[in-house]
Each structure stands twice: as C-alpha cells, then as structure tokens.
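Reviewing the structure listed below.
Removed: one protein chain of the complex. Kept in place: all other protein chains.
Chain lettering (A, B, C, D and E) follows the sequence in which the chains are written, and residue indices restart at 1 in each chain.
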C-alpha cells in the first residue's frame, strides 16, 4: 500500500528477515554499537549506523570482480548492548550468533570495538566447539591485540586475539600489523600457530602474502579491524597508526580468502561521525565485496 | 527468536506498521528527505534521520504535561524522493498522505525543506476538499513563506504558504515571523484570513498569543519550520534568522493547539548533521510533545 | 600517595600539588575521564581536558562577585580510569578522595559521566560515614538520575542519585529537572527527604528557589550535571534536554550555596570536542565561581 | 586610490565602488582579516568572509523597523593585512579610512580582531583630530579591553580601548562587560569619562540603559565586539564569556544609537568557520540593521 | 552580456573581465553552484567558492612543469542557478558558454554537480554543432554516469555522459572508473566510440593509458569529476568510491591532454565545506595545472 515508503536502516544489499520465510544458507548481518572498553577515542558505537549508511553509496554491479551482488543476506538489526558492561553485551552477541547458526545463516557483524569479535567467535565456539578448533582465523589489524590484559582487563580490545587464541583455533594469521608492546610480540613469536605479516611485508611483497593466503585450508573466520588501513583511508578509528595498508591491498587479500569457506566475518572499530567519511565507505566495501564473492 | 535484536530506525515512541493488524485512529509518521529547492544551505535531507535519532534521547514520562507518551503512532519510513524534481516528489507525498487517511491514520511528516508541506496538505486537499476549506493552518516560522514566486519558481520553500493560501483554507495564522520581503508582507496584510504574530509580539506578550490560539476553532493543521526558534536553539537550519522564539515559548503555544482536533502535523527544515545537535532535539520534542498530548 | 593520579595541564587558577609543601584547608581538583556507561553519546571522557583548557579563558577578577580568585586549589591531575570497568574506576576515585580528605583538602571533581559522583561521595562516605548522613546533596541536572537500574545496570549514570540516596544522606535537592521515567518520579515523590525544582519552576519563580537554598543547613555537597543548562548553552552533553536553565540562573543558585560549608563539588557530563565550546566554558565557570566564593 | 583594498564578494546590500561615479554621504564597508595578536583562539581572519556570506541570508524588508534597506553603501573589499605585523596593518587601515572620509563616505569595518578598531579610529583621528575629541565611543564587549598592556604588548586586543582613551575622545561607554582584570577595572572606575554597564545591568534593567543611550550627544562611533553576545548566540569568538546579552537586547540598544550621528561602525571578533554559524548571522545583522536605520 | 553572471571573488590566477577591454583567445572561468539532483550527499553548491578559495594556496611558479602561470584567464563569477530546477539552470549555463565562445574565450566551469557538464557541452553544441561531432570527450570519474535515467530522471548526475553520447561526439574516453550498474556497463561495451580505463588499469599500467591519450586527435573537451581521486585525496564528494587514482596519476594524464587543443574544461562534484580541504586543493590544482600548460 505504501508503495513509496522506503525501509531505511537495512544494509543496502540486504533484506529484513522474516523467520517464517527465508532462504537458509545465506548470511545474517547485525550491528553491535558497543565501545565501552575503548582506551583512546570512543565512537565505534556509531559504526553500524555509519556502515549501513555508506552501503547506499555502492552500485549493484561490482566492476572489480565482474559480478552483480546477489548473495542472500538478512539485516537483523543491532544487538542490544549494555553500555559499560562487556560481559552482558558479550552474552547477547553469542546468543544472537547461535540463533543465526541454528537457522543456517552465517554471521556478519559490524562493530563496535574489537571486543565484539569475542562474542561472535564465542557464539561459534559454543555452537560447535569442533568447528572452532578446526578453523583458521584471519585477522586484519594495525595491532596484534595479543596482550595478556590491558589496564587490568582481560577482555579489552587490546587483548581480544589473545583470548581467542586461548580457545584454540587451528591457527591465527595477522595481517597489516605495525604497532606492538614487546610482551605480545614475544607471545606471537613463541607460538607456531600464529603467523603475521606487517604492513611493510605487504607493501614490499604482496605476492608472497597472497600465496600464503591461497594455501590456507578451510574453514576460515575473518576479522577486519578497519585501522589496518592507513589513516589516510580510515581516519576515524579509535587508535590510528601510520604506515598502514591501502584499500587496493586489502581488496587483493580479501579476494583470495573470500572465495574459501568462510564461517563468519566481522568489521570493527569504525568510528565515523560524518556522512561519507572514507572510514565507513571502506568498511562497507569489505562487506559489499564479500557478498559479491558469495554471489 | 532474535530477542536481542533491535529494530533501529523507527521514531522512539512509534511502531512499525503492519497493514493487516493496526489500530485505526492513530498517527502515521513519515520522513521526506528532500531539499532540492533550498536556496541558501542544503542539508534538510538529513532531517528525518536526525529527528528519529534524537527521539531516542527522550524518556517516556513527559514531566511538563504529567503524562506518559502512549499515543498510537506508526513510523512508515521515508517517502521515496526524486532529487531535483519537486513535482514528482510532491506527488509521492500526496499519495502517501492519502493512503494514510484512507487507513484512518493522521499524517505526521518530518522534512525535508518546507515545500514538503505542499505535499502533505495537498494530500489532505485531494482526499477531502471540504475538510481543507474548513481547516485553520497554524504556521510556525521565522519567514512568511508567502512570496508569489522565488527565483522564478512557483513551488519554492519561500512560497509554500502562498500556494496553500490559494487553495483556500479557512484561515492561516503565522507565528514567530521576523523576516520578510515587502511584497509578501503586503499580501499578508491585505488578506483578512491571514493573521501573524512576530517573535517580538510573542516575547512581549505571549499571553495575548495564547488567548488567540485558545479561541481557534477546529480542525487545525500545524506546520513547524524549526527556524522559528532562535539560532541558539536551532543552529542547523537552511536560513537562520536572529531574534527567534525559545523552546519554552514554542512549548506553551503548542500546548494549547495540540489539545484541539489536529488533522496533521509537519516539522521541517531540520539540517542537523551531528548527533545531539539541539536543532534535532528540539524538532523531535515537537513530535514527542504532540504524541503526549494525544496520549 | 596519589597512586592513580596522572600528570596533566593544570586548571588555570590551580597549582600542582607538592605533598611536602602545601596549604591544608584548600581544594584538591582532579579529572575523571570516564564515559563507559553512557547510553546515548559518549565523549565526556574529554571533559577534564576541555574544562582545564577553557579555564585559561577567564580573567582573575570576578566582576559579578567583585573579588579576585585566590582560593588555594591544587590540580592533582586525572584519576587513572579503567575503561569499560565501572567498579575498578569507582575504587580509584574513592581512594583519591580519601587521600585528599586525609590531607585536609576538599575534593573538586571534573567528569566524565555522572557515575563518577558515586566515587566522590563514596570516598566521603568511607572516610566519614557520619559526615555523609549529615550532608545535604544539591544536584543540578535535567534528569532525576533516580532509576533503580538502567539497562540492567545498578551503577549507571541514570541511577547515580538513587545509589547515593540509598546511602542515606540527610536530604537531596534536585534542580533543573525536566525529563523522567514514571517510576523514578514516583520514587522521588514518595521520599520526604528528596525535593526537586523543575526548570519551569526556576524560570517561573527563581526567588522561591533561592529562598529555599538560603535556608539549607550545612554541610553541603554539590553535583552539577552540565546538561542542567539548556542545550543552547551546553550543546555538547551526552543526553541534551530542551527547556533547560540559563547560566544566569545557575550562577544565581550557586551564589547562595557556595557561600555555605561545601564538602565537595563535581561538574560532570561535559563532552566538548572543540576548543571554545560553550559547554566547557560554562563548566569551567562553575569551578571558577566556586573558587571565587571561597577566596 | 584604495591601494590596499582587495576585491572580494560584496556584502549583500552593498555595491562595488566606482571612484568616478558614486554617491557621497554614504558608507564605505571593508574587511580586515587580521588576527595575529589573538591570545586564545585565532580565526577572526575569516570574519569578513563569514559576515559577507551571512548577509545573503537576510531579506530586504526589515520587519522590526518597518523599512526596506536602501542606504547607500559601497563594499570596497578587504584591506591588505600583514600577518604578524600589527603596525603595518594598522597603517593600512588608517590610510583606507582617511581615503573614505576624503570621499565623504563613512567607514564600516568588519574584523578581524579588536585591534583593528585602533586603525579605524586612528584614521578618523588623523583625518580630523577635533572630531575625535568631540566624539563619544560606544563599545559593546564582554571585556573592558582597557589593559595597559597584554603579554608585553601595548597594541593588543585586550588593550584597544585603553589606547583609544589615551587619544582623548569625549567619553567612552562600555556595554555588556562581564570579565576583567582588577587593574583595568580600577582604570575604568578612576576616569569620569568612562562609563560602563555590565550584562547584568542590561538584563536587570535595560530601560535604564536605553535612557542613558538616548541622552548621549552626537557624534558617536560604535564598536561591536561580537563576544558581547552570550556564547549561545555567538559561539565562534576568540574569548567566549558566559552570561552575555541577547540579540534582542543588542538590537534594542543599537536601535537608539543608530538613529544618531554615527561617524563610523565596526563589528569585530567574528571567528565563524562554518556557513550559517549564528555568530556571523548576528554580526551581519548589526550592519544590516544599521543600514536600515540609515535608509 | 553575461546577464546571469554574478560577481564573486576571483580565482587566484584570473582577472575580472572587462567586456570592452580584454584579450581574445584566452579562457573564461565560471562557477555553477548547483546540486539539486544529487542523490546521496549534497554540498557541491559550495564547490565554486571552495575552489576559488583554495586557488590562493598556490604559488605562481609551477615546479612540475617548470613554468610560471601566465595564461589569460577571466573569472566572470557564478552563473545564476535555479535551485530545484535543472532545465532553467541548464539554459543559463548554455547561454553563458555561448557568450564566452562568441567573445573567443574558451569555457572553464567549476561545479556544482556533474549535470552542469550537460550545460557546458550543450552550449558548445548549440554554438557549433560540427565542432561537437568532431570532438573527443575525456571524462575522469569513479562512475560511468552512463545510465539511461536515474530515479526516473533523464537529466541526472548519473546519466550525464549518456546524454552527451546521444548528441554524437566523435568519441568518449572514461578514466578511473570503478563503480557501475550492469546496464550502463553493457551500454559502454556495446559502443565502439566509448573507451574506458578503470582505476585498476591506471594503477597497473599507467604507461599504456598515457600512450593511448598521446594518440588522441584534436579537439578535446575535458570533464573532471573529482571523485575520480581516491577518497583519501578527495574526501568531500557526493558519492565517494574506494580504490581511486592518486593526484600523481591525474597529473600525469592531464599533462598529456592539456597540451592538445582543448575546447573546454570542467571540474565538478567538489563538496568541500572547510577551508583547506584536500578535495578543493586538488580541484584547484587541475585548473592551475591547465593554465600552466596553456601559458
């Protein structure tokens, strides 16, 4: 009846979910507007809104990959967060992810700070522990996020990968790293199932990195901290770090891993607060490209 | 199933509309993100988003009026606009309004520039011409918007009330006016069924204005150009004008007319581009207060 | 001694503290850059920096009160906060306040979100429980902050005064209120030792309020949520509410209570992110005026 | 002739000046984009551009004063400033003012920082010393600007009125003051030909101030530091001061003195950096209203 | 003669035009502050102002090309636009262009949205249809702008090159493309006289593109949608697209085509709203470099 009325807040290439009438095997997209543990600059709570907004800027034909975007994707809205309470928020994310998996929909999460990845992968872990142990985690970030704790907190954005490693995935690959504390660097180097490539490695010889990624075995989980990009391309992040990678390089790496069996994806640390900010455009592009590859 | 998932973009105190299961006699809220004819500063296209966002800042108990907000209101989303094409956009607004009226829902529109009021009242006119002729229009604005044309355009934000007057409503009352061209001032003064109170009149003797409003007969239509407020309270508008009214004064006047039989309401010219901007807070308050009065 | 205190730029009219050589009986000023439980807009973590910055904008002679600012005040820097962990941060605030009181310095806190008031008054409570039970709390705010809990959290900015009331101060006076949930309103009305004046009460008859304040007995504690001001005067706050009070009105009320025996003061919810923002100018003014009265 | 004048966008109600064909007895408007001595926040260099831009927001019929704007006014552009060199810039302003006076055009200057007033009145002084000694200076400001020196500088924005007083005008009236150093306050009180009204005096009894202004004898010079307005109405100024006057109050005072014999006018300290900022709207209004009174 | 042209600040290296005394064979520069059909983010109406402002940032000696900027260029101001009315605005642009061509001045236009290119080339078409059919159009853009229509509009920024192609120029070359709808991609591929190079083609082998451009035959028309640059270099555009070209690459390509016989140039979609924004600096550079080549 309201032919002209537009349903606003879905990601541009996603539909609303009708529990009784949906296509299993697709993707369930949700936002987590949570940034309580951020140490430097807050604002990633606006990430889900910013990414959805930016998604309307894309056209349906993806020139780079010569395909229309047609993967089945449902935008189920935002998880209700509990500001200042990481544990409660984490539980809500896990429940949401488990519900999606039960419906045979794979999770795509839009942060929010990086701690939300604990919730997404925690949900996968609780849904199917074997799957978790069998999985390779691909982690794009300027930072290792491998601290034992940060300012006394075990569940901090700076410790998120450490917590995930303790749950024993098959292995973790960290891409674009360029900032560290010495202790976490030692931790990374002392574990055989953690590999990393700095932004310098990527800039100097991306083909080497692409070959490495090509050889990875299924299944995968992908976590993209948008601060992996240079601040020129992603200025609105909680902890900007110079000498980052470019969107071309991110696209090249994603092009290889997206073709594999990906259990879940998250894009985090988007703190855009103006419409059209390149940070959210590049973040939306990660999801847009992923959905293209899955089309 | 997704217990934690939140449906984001509705106005805070409104629900989504299910055509098959709704309560007639309530309100239908919609946005019109259109600002193509704006002459000075564009940006009111962001108004609907900004107003909805700001609505989440309010609490359900309205202290001033000692009531909880409980009026039945459905947020049907945004009308699809045709940027750069006023006539096409206007038709879409009219169709939406007529559909709402047919469902026995009264329209509440969030602009968008002031020309959208032509669409809302045009829809009412086409739905029930007699009703239109029987109606008093209450117009809050810094400007008369009574020009014959503006930069050669008959359908300009600066001419919107002139077009409405030509359709012959019972009368028009303009409140908060403080800027004019001489010709439109002459037009206003030469018509018996147009009355106005400047912001100076309101500041000097609001009781006089309140008495006038108390005496108005039903039915009414209310159009609020948010630039009626002083730029201190509404800095993000297309044409800011000094020496405006205060939110207290707007609240006092609205308190009287909202209690009457109001056929429709619009709030326009909100150009907020940052979250928490007072312009959108004050605009959301107009709708929040209206819904309180109707609770 | 101030293990958690970090070294930063001093407030303009304060000195650094040398533990071995200071004047007892003065004031100890500190910041708490904590905003983890904020529900709507984060950013009050920048408050201490913004208020200190704005303090350099004032001149040493206070025209309104005809005095030079000469009270003894030490700026001990910022309390180290634990982002995302309210309980840990609260403990640090309490320890800092107790250390100050042991040195015979009265606390002045710059927030950060309103929950930090729990820490300041919690420190006073733990230092001298009798003093707490004997004290009147003066609370300037747009909101009661009297909820039992907020989104499941007992220690939320929206519940801060409820927690303080449960610790049994002599009484609480709330000034400038204009937004509420029904339940907290009921709680307020049902307790004899909680009084409130809305912003409407203040606007309509400030003399009545001033008389009330004049009659209050010592000692007092003052908590200023800067959102008590209208958004025109304090646009950068977490939860802006229309129809607030003016800086003139705040100054008039403060002029009376500052002359009494004030145990402590806090100014919270300043989220300024640009230099010269009126929010931080008005917040710095509260402390500047207080120090004038104590000169 | 106007060797230093640079060509820019005209003020909305002004024309370009053709030296060979103009109407004597009118006004010569110019900008001085100079802010080198500003101590707190720079940016008034953008003032002339901001004020001209804002002027296009006004309509030709002035409702408050029931007149069309038709005074003869020429916008001769911006005086060429020498950043970091006050003395050179001052000389250029003086030359420009003398050229205007020789053409029988009265100067209207748009700052820039308040030191530019030294140039405008210095030009009048050099053109006709007797006129200067015969003149009353009306000074709207939050600050006395009566320091002997500021940070070692005799020619500082904080000392501008002191320098002007030393040149012996008939008298100086300072309006809206609310911030001071003790020494300059003493200086003001110790001179019979300096009078002042604080913003509190104006708020409490404006009629008293209006009567005083009504009684002033000709000729006058008017200097408006836009920080005389409360930061709610003029947020973008170099040294914002709380508890300022309102645009209504400024309009009321200007309405009286503009009707007298005004030798020159300046509006300074406008640091707007966004289009539509209330600071520049209110500043443009001062000139717009002045030109209305002279129509 | 330039009935529609409005007087504004000149581009830094241009003079005002005196119809009776000018040098034929030079360039006529004008702005078109029109953005009514923009679908995503408005703001290119500020483009002409932003580009002129940024031009003052350049020095007269062009190091890259080892030349002083000395081409004859007249800035005739802004064409008067009719907000919300594309057809009227288009006619004004065409008239302006035809007037310039009659005076033997070649047009350089500063947008405004991309639709203004229809006006510039439409003016050339009406002035000399044969010239149009003989001309190669060089189009820098992230988007093809080759849709048949966009949201029902034939004259949309997304359809501008389609309309121009229908007028039968010799050929069209599109450079930097990276976003498309499938239908327009099909249209491009199905026409022999449309060629394109994506941003990936340029990044991977710019020498190939430079050779192609070197071989183009005269005369040429150049249209630069500034969104051809990556958002890192041009963040303030209506529809930002990741993985764009760099200013070095744009400079290299322009260096070759500017040396040829260029009939006209436009730079569009600049939506800068802060002084010094890289978008306007890079846009001004296109014109600055062009004028260098023609010196």
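Just so we're on the same page, contacts are C-beta pairs under 8 Å (C-beta built on N, C-alpha and C of every residue); 3 or more make two chains touch, one makes a residue touch a chain.
Everything quoted here is computed from the prediction, not taken from an experiment.
Asker: As a test of the contact rule: which chains in view would the missing one touch?
Answerer: A, C, D, E
Asker: Write down which of E:49, E:114, E:157 or E:285 is the residue touching the left-out chain.
Answerer: E:285
Asker: Spell out the interface residues on chain D facing the chain that's missing from view.
Answerer: Answer for chain D: residues 35-39, 42-43, 45, 82-86, 88, 151-153, 155-156 touch the chain left out.
Asker: List the residues of chain E that touch the chain left out of this view.
Answerer: 56-61, 63-64, 68, 230, 232-233, 247-248, 251, 275-278, 281-282, 285
Asker: So which bits of chain C touch the chain we can't see?
Answerer: Residues in contact with the chain left out: 7-10, 16, 46, 273-275.
Here is the rule we use: only the chains that are shown with their structure count from here on.
Asker: Among the other chains, which touch chain A and chain E together?
Answerer: Common neighbours, chain A/chain E: B.
Asker: When every step has to jump to a touching chain, what is the lowest number of steps that links chain C to chain E?
Answerer: The least step count works out to 2.
Asker: If you average the Cα atoms of each chain, whose average lands nearest the overall Cα average?
Answerer: Central by C-alpha mean position: chain B.
Asker: By the touch rule stated above, which residues of chain A touch at least two different other chains?
Answerer: 275
Asker: Hey, how would you classify the chain contact layout here, line, ring, star, complete or other?
Answerer: Basically it's none of the tidy shapes, so other.
Asker: By the touch definition up top, name every chain pair that qualifies.
Answerer: Between chains, contact exists in these pairs: A-B, A-C, A-E, B-C, B-D, B-E, C-D, D-E.
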